[in-house]
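Below you'll find the structure, written out as structure tokens, and then a few comments.
Of the protein chains in this complex, all but one are displayed in their positions.
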Amino acid sequence: MEKNELQVEIPSVLKQSSCQNIGDVDCVDCENGNNSLNLNPQLARQKQYCSQPILVAERTGRKLVHSETVRDSRFDPFKTWSGKLERQISNLRGMPTEEEDLEAGETKRHESEEAPGVDRYFDALEGPELDTLRATEVSVLPEDEKWPFLLRFPVNAFGMCLGVSSQAIVWKTLNTSPVMSFLHISPMPNLILWWASLVLMVFVSFLYLLKIVFYFEAVKREYHHPVRANFFFAPWIACLFLSLGIPPSIAANLQPIIWYILMAPLFLFELKIYGQWMSGGQRRLSKVANPSNHLSIIGNFIGALLGANMGLKEGPIFFFAVGLAHYMVLFVTLYQRLPTNATLPKELHPVFFLFVGPPSVACIAWATIQGDFDHGAKILYFIALFLYMSLVSFEIFLIYQFSLAWWAYTFPMTGASIATIKYTMAVTNIFTRSLSLCLCAISTLTISVLLVYTIIHAFVSRDLFPNDISIAITKKKPKFSKMLAHFRSSRSDRKDFDSSISKGLEI
Amino acid sequence: MEKNELQVEIPSVLKQSSCQNIGDVDCVDCENGNNSLNLNPQLARQKQYCSQPILVAERTGRKLVHSETVRDSRFDPFKTWSGKLERQISNLRGMPTEEEDLEAGETKRHESEEAPGVDRYFDALEGPELDTLRATEVSVLPEDEKWPFLLRFPVNAFGMCLGVSSQAIVWKTLNTSPVMSFLHISPMPNLILWWASLVLMVFVSFLYLLKIVFYFEAVKREYHHPVRANFFFAPWIACLFLSLGIPPSIAANLQPIIWYILMAPLFLFELKIYGQWMSGGQRRLSKVANPSNHLSIIGNFIGALLGANMGLKEGPIFFFAVGLAHYMVLFVTLYQRLPTNATLPKELHPVFFLFVGPPSVACIAWATIQGDFDHGAKILYFIALFLYMSLVSFEIFLIYQFSLAWWAYTFPMTGASIATIKYTMAVTNIFTRSLSLCLCAISTLTISVLLVYTIIHAFVSRDLFPNDISIAITKKKPKFSKMLAHFRSSRSDRKDFDSSISKGLEI
Partner (left out) sequence: MEKNELQVEIPSVLKQSSCQNIGDVDCVDCENGNNSLNLNPQLARQKQYCSQPILVAERTGRKLVHSETVRDSRFDPFKTWSGKLERQISNLRGMPTEEEDLEAGETKRHESEEAPGVDRYFDALEGPELDTLRATEVSVLPEDEKWPFLLRFPVNAFGMCLGVSSQAIVWKTLNTSPVMSFLHISPMPNLILWWASLVLMVFVSFLYLLKIVFYFEAVKREYHHPVRANFFFAPWIACLFLSLGIPPSIAANLQPIIWYILMAPLFLFELKIYGQWMSGGQRRLSKVANPSNHLSIIGNFIGALLGANMGLKEGPIFFFAVGLAHYMVLFVTLYQRLPTNATLPKELHPVFFLFVGPPSVACIAWATIQGDFDHGAKILYFIALFLYMSLVSFEIFLIYQFSLAWWAYTFPMTGASIATIKYTMAVTNIFTRSLSLCLCAISTLTISVLLVYTIIHAFVSRDLFPNDISIAITKKKPKFSKMLAHFRSSRSDRKDFDSSISKGLEI
């Protein structure tokens, strides 16, 4: 992984230079190279970049032929079987593959088996979601061009499912709770939201499955990303939400087998993640702790809640116990804000709302397990309430750059609303009823605003899925020569380039 | 705040030099400048310092007039309206204010709006209470002179109220607990102590209110002090103690409205303090954690106890829950002794007794909420007992330099005594009765010793309120030139000064 680092970039540079006459620096526009796989319409639309003069002649030292049928190979390292399959196909066709290309391909494949270490993510990225490239870093993929859709489709997209399906639960609770019956909520909102979230879930899962199939390297890089990794819990949590929010008209009671099927992968994934915390190494908690770790905890509590709802006894307590132990560790660690927790955002950010999630859900789960909203549930509920108030008091609703991850950050509000309704069922008075109404209104409003934002970004500004720069980092710190090459390639004017070389860089 | 750093000191230097002929270095004694505000007798007694030759001629580069009516402006930056009001008055009188003075005044006022950052406190101060100036630092206020009384009156003074009012509760409990009835304690000690603490509370509050009015900058600096800030919880806790210890002859039951009135500011203050821990920045917990943080936790538990005593249900559980969550975080953090926790005293110190406070009070609160001294209360009680024994076993009663803050450090003993009496009510035997008696005796003895100490320091050695050096730190690290100037001004002999200049400093 580390020895061949220089060669990751070279192929794409070579490919780029292959469509231009290198002896003279005029740029020759070349036609689109069709992607020979054509698995997905979006995949085929990549263009070859030839607009900048690239001085690679002295590096390559050979005269390149101007070929017409080049395909964009810059995304190859992220593709699952691009190289192998194509070569097999061309071998079948009897076309000779250049030896050099083969070597590069081998290197690429070898490299793609290893994702960058956690330290690299911290070094190369910044921001609360670790999704912005630092100034000193070079992106592996072209930054000035739209990538294939699947490469831009992040696992965060499951956050939308979390948001919508949790709304379905709120409306189900509003509809079925006797204490909120004065509102006369019809079962329709629950039904609509549930079907919407089911469709959304199927759609998002299908797309992400495509990504797994075609861009496994990109999925692997998301999985190793210290913040993004936690979003791999989102699909399971969303499924649990769907099970919880199922309209009474569809199914009164779910079979416990569903619980076992849903909890098995969650459990295995937790063994993995918590094991990484404990066993140290790069992914130890004092290093990776960030609010998105709450997602792994929430999975436990939601699972406990669903199981208890189904009438199970021991399984829910198991997940509650595991969640509680790790929540305690995470809560203390995040509150301490160790100097080593680089990811924890310095400013307030919607991600902080994840703090409200675990105690809210734990409160409902415990009340369901106990069959009573006892002191334990109240303590958990009041912790959630205090954290909620604490965040609201910080005027958190400043304008941040919208991101898909926001959906995940807002579902804890929904959790707090449901917990408040449950609390109102235990302590019914005008104050608790107003609080329930108020929190439900806030959560519905927030989700609606997010929906509008998402629609605007999806269909108007068409940038709902920007280039996912957080997976495009190099595996080792870029060398100066690379940064220079990158600098060159991003300059559009020959003269600027020359003068900067002579003045600023070569001195 | 940081740009004008050089000008903080200059005005006072200028003022000082204004009463001497700078061209020759002879010192001219000047008369007392009367403080034209005269709000407080003490304020008027500052003297002008002219006894040291100060070489500022080359810095100011102008000939200063020997003025007769100078007032001591060195404390101005800490006064709330000194400059403004005076200037208004002199403007009314038609006296021309020097342009330069005005500028300096503006600068001062601008500066005084910002207190030093937390880092500055850690850099400039040392000791478990962060109240000693490091050798490399320069005090903003004159160290060799007694400051105005209000400037020396720290928020720690509320510690006395905590100590005395908690004693009132002990004697009330001894008087009313059936299990201690064999002692035949009369209701008088409670009555006397309660009235004494009420008077003390009114008196201390009045003085501190004056400080807020006249030296708001000093109050702000206390509020930003990482240790001192926690003492702002003391007034509210003292009020809660007063409510808890109210003699049965005065009021059998308090109105719940009192609880709401007392808890509202405490709650808002907690939102602020805990929010600072969580949201990071300079005041994050891994940086500021020190035993005095326990005060904020104790407020929660005492509030929960008072509410439960009044028969409230949900409010007390809310505060108990918030207290428990943050206590857990603080307990772990303090026990870990992170390398970043600079304030935590390296040696044992009375401040460690604050460790005993939260579990003792939490135990009583939980027992009152539950209406039963159950296993939960016992666990909290035994944790308190173990910590108590742990501290006693360390021979903590070494002679330290007495400070007002000690009062706050000893009230946890009182809390432990009351918890022991409550425990004795649940588990009555000769051992628990003896333990109750023993702990009550220790707490009463400690408070008595402190009272004697305080009286000696107040009326005999008259140094109960020494210069509060912990608020007199500069806002930025002093430059060498300043340290040199300070060094010069503290030398009394011309020759020493000259020789040290030529030998030690200029080389």
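Think of it as A and B in the order they're written, each chain with its own count starting at 1.
Note that in this section a contact is a pair of C-beta atoms (placed from the backbone, for glycine too) under 8 Å apart; a residue touches a chain by one contact, two chains touch by 3 or more.
The structure displayed is predicted, hence computed values, not measured ones.
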(request) Would you mind spotting which of A:Met188, A:Val213 or A:Met278 touches the chain that isn't drawn? (result) A:Met278
(message) Can you tell me which of A:Val322, A:Leu391 or A:Ile418 touches the chain that was removed from the display?
(response) A:Val322
(message) Which candidate, A:Ser286, A:Ser393 or A:Ser448, sits in contact with the chain we can't see?
(response) A:Ser286
(request) List the residues of subunit A that touch the chain left out of this view. (result) 271, 274-275, 277-281, 284-286, 289, 313-314, 317-318, 320-322, 324-326, 328-329, 332-333, 338, 340, 369-370
(request) Identify the residues of subunit B touching the omitted chain, counting contacts across the whole complex. (result) 328, 331-332, 334-339, 344-346, 348, 352, 355, 375, 378-383, 385-386, 389-390, 393-394, 427
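FYI, only the chains that are shown with their structure count from here on.
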(message) Between subunit A and subunit B, what distance separates the C-alpha centroids? Give it in angstrom.
(response) 47
